[in-house]
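Only one protein chain is missing; all other protein chains are in place.
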């Protein structure tokens, strides 16, 4: 079902080179420094209960494609907010998915799911409307086997490091249990403070109150707020975190003198009862988000947590879906961004800090060669994250390498992130990246731009070495 | 002259796959849901009189290339506005064209014209300065033959549906004759209301008066104006139209409450004598265009006419050419567009309407992967039109497939549009698309991302199936 040469270049000579490079990386360990798994799954070592809920109901790539073709989200196992009826049973969800399987032709979802079913779960029946039941039953049977529990899979997959993404206010209970457990796997949190730095969120003030409770700091003052954030960062680092993660709408940053920042904080902290107009409130909020990106970068320069920034998504673009189903239902849409102007204040202040690493991701591919490669090819603090989200795909990765490498080289990039929401799909995602990188390097060898030894060394770097170094994972 | 493997991938293994796929689509029927032919040609079944006027003087691709190289438009058969002298004779135009034929190397114009001369007209002499007379005479001799009349060509080309583009105020006389004719060909109008929705046009008020005359509605009121537009849409649909077509400068839409829309209409309908400043008038006009895109989408959700939107062209960028020759002389230039912000109001109101289909086209390729594929990959009402205008070319089509497919899949696209201005070139245009799609699919097969049966099914979809479904053409 899965061809051993899949995703390698078609030209026979280049394919031979690519296959040799791929063979050298396919069994290397997996470093997964950015993803969205539930740490409790590892703390509890709980089995996955249903393949349909795992691969369909919780996967925004799958939801959005089927939604675009007219399938209601309810039929895919999602429930409207406030609707307490049980979700559509897994078998029905799986039937709907299988009927629409041909919609995923030539998408990365197809690659991931075929690899997951075939290689991870060992199912040799191709998915389709006629085989939906067979595949569903076989998959769920596997998942009930202890060999498919999270810890066993972590080991079988050759994982050596796996970071989850955790809100600043998360009590990190599962991570604390993992730290105290004798299991040798390394599953660590990532500090994501989006909830406590955006005054436009309706729960901003409440979140700052919770932040005060968690840390014992006075989040009514600028200094106390910063101290509280530092305290949470330290708590994350204590549990093994090596990075932070930031998803602002734009990469705009502001470098404000402390007194101005404090005054701005006082205004946004106070909320709406201070006589500001709507326009002034919006401008304050935007400015504050920019100030906080810079302040959080300054904290990274102190505590050494690698800072990831991935701007440019218009979250919840579809108001009907947002109202009914809440966030993360597939309706996020990229927009144009300006990294060069946006990051200038942050880089002007911190661009040479020796302990700082800032990893940039984009959904706006026009910035690869115009902005990101030139920025990362100059500033010592900058590194480029891999092709992200909609571009985490064979063609997307090829564009990333072709558009970035000539200006930034390989060493200003950080290897691959799987960004996975299901542990089952992690090998598939890294496998796609290793195959595409092998093909890219093979093309360079075939054009005599790199020799085979250099290509082999670079392939190992792209597969695992650069991720270890950028995310400060000791091998 | 025309190599049977032209435009197929160079790698021998991939070419074999591509050739097999192409062979399965080359003789499929042609659905042409978007173009600019004159319906009277079919109603009258009138012969084309001169190959030079047909392929040179009326083709904006040819005019602009030769103009850019210093050839005056007069030498290509265009007359300045108000100049009643006869145009340059066809033979002279053809000589000029043949002398400059090498300017078209590696352009789609070259592909189209070689196919038209070689395959459609059966001329086996390659075009060049030395053969200009021979080709000209042979072509005009063919065109005088009844076998080259429009209806005969429609049948020979395997056309099953052909839509023209017609202004909202067009009396549709030729289309009415076609409906009443016993000829079985299906040549239908497309409703293009640009003339009656843009208050910045000098003839806006006059056009609304004509709209009132045509429909018997009072276009002095908002409700009457909407009723008049509905009446024209119904008249188009009666003559077989399945779609509307909209070419706004930007994709900005506005969702205005009825009372606000009515007040805005009253201001823009009244013209300039109401004390508004120039800035206010411009803002009103821009807002009104945005309101009307939304209102026209709402009408499509009612009457089921598929809505095509192709924004982003700065029409008549060259004032000297515009003054002397009027519009459509090759001086339209694309600009950056924002679909994500622009369409949010329309999609927020109508993004889930079951009868609505909106087909989006772009000249700004940076929006393919950043905006269009993510939007069409979420909203059920959206579909993506093919690589358009300057991008209706081999490389342009490849970019479209590579940048769109991984996020939107094939089923959120609508197949090919020829956008032709000459019936003679329609087979050439569809042939280029079928070859490029065969090559794209063959590459997916060669990389084991698709099997051959899936590729064959998809090739047929791209050639004709998706167009039939998207444009609601019953096969």
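Think of it as A and B in the order they're written, each chain with its own count starting at 1.
Going forward, a residue touches a chain if its C-beta (ideal position, glycine included) is under 8 Å from a C-beta of that chain, and two chains touch if they have at least 3 such contacts.
Please read these numbers as outputs of a predicted model, since none were measured by experiment.
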Per the definition of touch given earlier, which of A:113, A:403 or A:463 contacts the omitted chain? A:403
Which of A:212, A:320 or A:340 touches the missing chain? It is A:340
For the chain left out of this view, which of B:155, B:238 or B:395 touches it? B:395
Extract the touching residues of chain B with respect to the undisplayed chain. 2-3, 5-12, 64-65, 67-70, 102-108, 110-111, 314, 317-320, 330-336, 363-366, 390-391, 393-396
On chain A, residues whose C-beta touches the chain left out of the figure: 11, 13-14, 338, 340-341, 344, 347-348, 351-352, 366, 369-371, 373-380, 382, 402-403, 405-412, 443-444, 446-450, 454, 458
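By definition in this document, only the chains that are shown with their structure count from here on.
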When the centre of a chain is set as the mean of its C-alpha atoms, what distance in Å lies between chain A and chain B? 40
